[in-house]
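A single protein chain has been removed from this complex, and every other one stays in its place.
Entry: subunit A
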Amino acid sequence: MIIRYLKQFKTIYASLFVLIIWYILHLIIKSNIIPNPFQTILVFIQLLQDDLLIHLAVSLTRIVFSIIIAVFCGGTIGLYLGMHEKYDLFFGPVIYLLFPLPKIAFLPVFMILFGLGNTSKIVLITTIIFFQILVTTRDSTKGLSREIFYSISSLGANKWQIYKHVVIPAALPKLFTALRISIGTSISVLFFAENYATTYGIGYFIMDSWTRVDYVEMFAGIIAISLLGLFIFKIIDYAERYFCKWALLEKKDSALF
């Protein structure tokens, strides 16, 4: 009974929990570096009517573009390599080498190559998500059994139909997991990248408030970036529920949340 309640209102419950901890910290630390959460929320709402919304929109656009490019390119290459072992033999080691590199270290290079504006930031985030998607879709495809290919071939499927009915649907649940993992990293990296050569973006907003020693505004910015992350996660959840209903059914039997 209680568990069902928690599940239904899990976001609200989690937010309340965080707010209470925040308030307690505020009371204990007694320094303006941790402002009153309720005051911060009020400022946050005021700022939304000002320019905070624009900063959020700019950051969101950068992330959404990166996701679209990375899923398309990473997914296509990943599925292809998964299906063609001889290419994977060739490119696999290269990917293995590049995958764990901290992509953020290449920000200066990207800024020189792609300019200081949006492009270099989008390229940076795209690279992070790209490798995660590529590796998971490739491994998911490699894990498909020979029998499942025989089964679909025996029904008369051609190459494209095999991708459409078997390879892509099998990779989708793992693709969503990969997205969740890489989105977290992407937002932190975006936060960092938005400190350079831009006057828009939530990262800029936070660091700008910080240099102005306006901690309430800074925390309002932190609320905004958290909500941005939450929003993207929720979108991914909905997309997963729509495209991978079958996989969630299997999960439901084993897990509570």
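As a working rule, a residue touches a chain if its C-beta (ideal position, glycine included) is under 8 Å from a C-beta of that chain, and two chains touch if they have at least 3 such contacts; residues count from 1.
Everything that follows uses one rule, which is that contacts and distances are computed from a predicted model.
A.B. asks: Choose one: "Aldehyde dehydrogenase", "Electron transfer flavoprotein subunit beta", "NitT/TauT family transport system ATP-binding protein" or "NADH-quinone oxidoreductase subunit G". The correct choice is the protein name in UniProt for the chain not shown.
C.D. replies: Its UniProt record gives the name "NitT/TauT family transport system ATP-binding protein".
A.B. asks: Looking at the full complex, which residue from A:Y150, A:W210 or A:Y238 touches the chain that isn't shown here?
C.D. replies: If we include the chain that is not displayed, A:Y150 is the one touching it.
A.B. asks: Hey, which of A:I63, A:I77, A:I133 or A:V166 is the one touching the hidden chain?
C.D. replies: The missing chain is touched by A:V166.
A.B. asks: Contacts of subunit A with the missing chain: which residues?
C.D. replies: Contact residues on subunit A toward the absent chain are 145, 147-148, 150-157, 161, 165-166, 169-170, 172, 244-247, 249-250.
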